[in-house]
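My questions will all concern the structure given below.
Removed: one protein chain of the complex. Kept in place: all other protein chains.
Naming follows writing order (A, B and C), and every chain is counted from residue 1.
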Amino acid sequence: MLSAGVVGGTGYTGVELLRLLVMHPQVELQCVTSRSNVGTKVAEMFPILREHTDIAFTEPDDAALGGCDIVFFATPNGTAMTMVPALLERGARIVDLAADFRLTDVAEWQHWYGIEHACPDVLSEAVYGLPEINRGAIADARIVANPGCYPTAVTLGFLPLIEEGLIDDQHLIADAKSGVSGAGRGANVATLLCEASENFKPYAVDGHRHLPEIRQTLGAVAGHAVGLTFVPHLLPMIRGIEASLYAVLESTNVDVHLLYSQRYEAERFVDVLPVGSMPETRTVRGVNMCRIAVFKPQGKDTVVVSAVIDNLVKGAAGQAVQNMNIMFGLTEDAGLRNVALLP
Amino acid sequence: MLSAGVVGGTGYTGVELLRLLVMHPQVELQCVTSRSNVGTKVAEMFPILREHTDIAFTEPDDAALGGCDIVFFATPNGTAMTMVPALLERGARIVDLAADFRLTDVAEWQHWYGIEHACPDVLSEAVYGLPEINRGAIADARIVANPGCYPTAVTLGFLPLIEEGLIDDQHLIADAKSGVSGAGRGANVATLLCEASENFKPYAVDGHRHLPEIRQTLGAVAGHAVGLTFVPHLLPMIRGIEASLYAVLESTNVDVHLLYSQRYEAERFVDVLPVGSMPETRTVRGVNMCRIAVFKPQGKDTVVVSAVIDNLVKGAAGQAVQNMNIMFGLTEDAGLRNVALLP
Amino acid sequence: MLSAGVVGGTGYTGVELLRLLVMHPQVELQCVTSRSNVGTKVAEMFPILREHTDIAFTEPDDAALGGCDIVFFATPNGTAMTMVPALLERGARIVDLAADFRLTDVAEWQHWYGIEHACPDVLSEAVYGLPEINRGAIADARIVANPGCYPTAVTLGFLPLIEEGLIDDQHLIADAKSGVSGAGRGANVATLLCEASENFKPYAVDGHRHLPEIRQTLGAVAGHAVGLTFVPHLLPMIRGIEASLYAVLESTNVDVHLLYSQRYEAERFVDVLPVGSMPETRTVRGVNMCRIAVFKPQGKDTVVVSAVIDNLVKGAAGQAVQNMNIMFGLTEDAGLRNVALLP
Partner (left out) sequence: MLSAGVVGGTGYTGVELLRLLVMHPQVELQCVTSRSNVGTKVAEMFPILREHTDIAFTEPDDAALGGCDIVFFATPNGTAMTMVPALLERGARIVDLAADFRLTDVAEWQHWYGIEHACPDVLSEAVYGLPEINRGAIADARIVANPGCYPTAVTLGFLPLIEEGLIDDQHLIADAKSGVSGAGRGANVATLLCEASENFKPYAVDGHRHLPEIRQTLGAVAGHAVGLTFVPHLLPMIRGIEASLYAVLESTNVDVHLLYSQRYEAERFVDVLPVGSMPETRTVRGVNMCRIAVFKPQGKDTVVVSAVIDNLVKGAAGQAVQNMNIMFGLTEDAGLRNVALLP
């Protein structure tokens, strides 16, 4: 039985993590911290947990957290980096669901996040937690940087083509769409039901923080910098990301469906759909899965990939649990075998 | 390990039942029938099942179904009654999720459903599968009539007041609202997204088929016929029923919250909320639970009860699994311990 | 041409009022005030107005507002009462869309709104702006208190029965449901898309501020205090209120459909539907209309009324324009003849 701590369990990523952890057969939820809710029962804030845990929020405390086998940070960007060094020293292992340890280049990180990094040394040790490319390193990591939601979908979607060097990687297009839960549980006019439902729009066209993260991973795979246009859009729904990816093939002869099927054959949480099937976000709602389809429309030289995930699961809390399973040698899908809701 | 058969697994109730059964640790899904989809993999029609079952739809067949320990009917009204007698003879036990065995009075049944009943003798043997009032009889039943969705919420909501004889039961008001999944997966203009979203309306004010079902159960509890006005409404969302119930108390002195808390204390799937809390349908989405609050607004003599369920779970497939668990002596919440999605 | 001023044009009621006023052929929009947005073009905040007005937000200013023929307050409760006396003195006439002048009893107002009333004398002069009962007084009023959204639907729904004294008015039930826009444009966790969509719940069961408002109007019509249980619910959609009303008839002989048809025959903005038709909120989306149906289900002694309005139009801005039209002797439907969107 692993003892787990969660720092910042009051956002959507946090509560999704709690949902997965209370159902995980090999995890005991030790503490959930929230400065502003100390003493409140977790199930009072989130009635979905009423039958499942009696735990209350506590102050973040180095001793209590440091005594856990695994500590998850589901905090705003910039929080984990101030607490992680002390917890590592006490022997806890860490999965950070925020962005503090995602970019390996400190200057780049500081450019996009607008603050100074509190522990560059830990940053240099952190492993980027995308199991499909880093499984081995994750197993040994003390600290895992859980990928962003868009980067998970876009990276898994482009990966086989980049690995094989089959496309013009200087003009990659990622047209991504996310449900509103990606924007978090903060009070915000733009994400009110009255603003975001019956509406659709692109945003952050000039530069989203997930752009350098995707470029970093794909560039490392390619062995050189890639050129990527990444346009996120806001969907009028709660959960789900769909990324439609476009690139020009160097040759139209490649069997792209076969390429993807073979690349992901052994991956428990990547599902390449049969020829002719299109991914739908609802088929991954609530589950740790990325479903992918790949096409050459009209037999032309432009390849189209569509990848879907639940932004809160494979794009956040589910992937965090998957990383934990790998770090502690559990079956990779332990606690992650539930079926998506339909409808 | 119980072997289970599902007749009619292509509607929303059917696929929800499949979702619960493939996750149930003591059930083996033996066969799923659908005349019009013989040979099609269940997971091809419902991609949420891709990682969970390889089974294909088969013809309904007495021998195959009759060899199962338990057979569920998730068919349109009028189908189960033609097949059940043969299956009972072969030794299978039955849970019918349709309405064929819900009304004990054959004439009343024929009046509301507009067809002749095919097996009145089996009807007279069937047990109404609301565990909170019939647990003992369900355990011994060969055939269980799984309650309707509205009747589950309305009956559990009124039950303690009727049992104790505390209200004017000749003027009960049930203002109920259901998500669109209650209308099923049939192609139908009225339930298109463009018709049912951003819209709200009452329907069937003059008489819904669930009215006699509720009256039958509450009348049996009261020991005499009750007077009930039942108005269903269509909610612009997928899952969830909320029933707001109104009645005039004989006396304003009763502590209604205490009454409900005590009545349902031992019930695993009825949750009486703390004073001041209001039920929300999303807290039961995907789970087998009825959450209830009860009030005397302004301290007056009108009592208000609000009960929420997921119409496809406690209102259909989940309750069916709960009944199966009772029938076969399994833990009542086996396979029913998952946590609701939030958000 | 009437010159109009709008105080507080940045909420949903405000922008709906702007939408109606820029389309009104006899109104010139003179000024729109918002302390926190002075200098910003109205169409920059609300791009729907880009082709329709070039006006910018200004400071609330007595001289500018007082020079308008009509000033609308679309401000939070408690603001209008501090500004209205000065504007009346300058000769402007007022429609307050907030609650400052809705309750005639100062003590009752202070009890429900929790602050002292700033101008009880003006309060005593104000006319409750429900044209269907107060048309004459509205025509002559200097200040009109525009009714709340729920009170408009519930009052119009019960009115004919109360006027004729046909029901037990001590046990009225109003089960009302509102779209989320009723909660306003403030940043608020409870009205985020992720909290309010795919969800339904009752709220304020113990006492909503619209309760005394409805009781006041119905009590005045009845000639004595009425007993009302009013339970509002939150719908997962943007616009629309449906109120399902229940009461026990003194006699089952009354032809309720005829009663309603005759009562509202001459009313341009109340539509009694043909027998058998049910109102849907979408049929009044964006338009100044209340559609009503009335039933005696199963021929019993309980009467059921369903009334729908758009909470932002007949429940707020549209009714305000209707009141302005009456006050200035314009055709009552001037600027209010557009057709609802479908779908």
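Methods note: a residue touches a chain if its C-beta (ideal position, glycine included) is under 8 Å from a C-beta of that chain, and two chains touch if they have at least 3 such contacts.
From a predicted model like this one, the values you see are computed outputs, not experimental measurements.
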Of the residues listed, B:40, B:188 or B:331, which one is in contact with the missing chain? B:188
Out of A:45, A:248 or A:334, which is the one that touches the chain we can't see? A:248
Residue of A:35, A:90, A:111 or A:300 in touch with the missing chain, whole complex considered: A:300
Option from B:83, B:238 or B:259 whose C-beta touches the chain left out: B:238
Residues of chain A touching the missing chain are 171, 173, 175, 177, 194-195, 197-203, 205-207, 227, 229-231, 233, 235-240, 242, 244, 246, 248, 278-282, 285, 293, 295, 297-298, 300, 302, 304, 306, 308, 343
Interface residues of chain B (partner: the chain not displayed): 12, 180-181, 185-189, 191-198, 236-238
Footprint of the hidden chain on chain C, which residues? 12, 15-16, 19, 22-23, 46-52, 181, 185, 198, 238-239, 268, 271, 273, 277, 280, 283, 285-287, 289, 291, 337-343
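Heads up, the rule we're going with is that only the chains that are shown with their structure count from here on.
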Select the chain at the greatest separation from chain C, using centres from the mean of Cα atoms. A
I want to confirm something about chain B and chain C. Since they are copies of the same sequence, is their interface symmetric in residue numbering (over half shared, so same) or not (under half, so different)? same
Averaged over CA atoms, how far is the centre of chain A from the centre of chain B? Could you give it in whole Å? 37
Multi-chain contacts only, two chains or more: what residues does chain B have there? 198, 238-239, 280, 285, 343
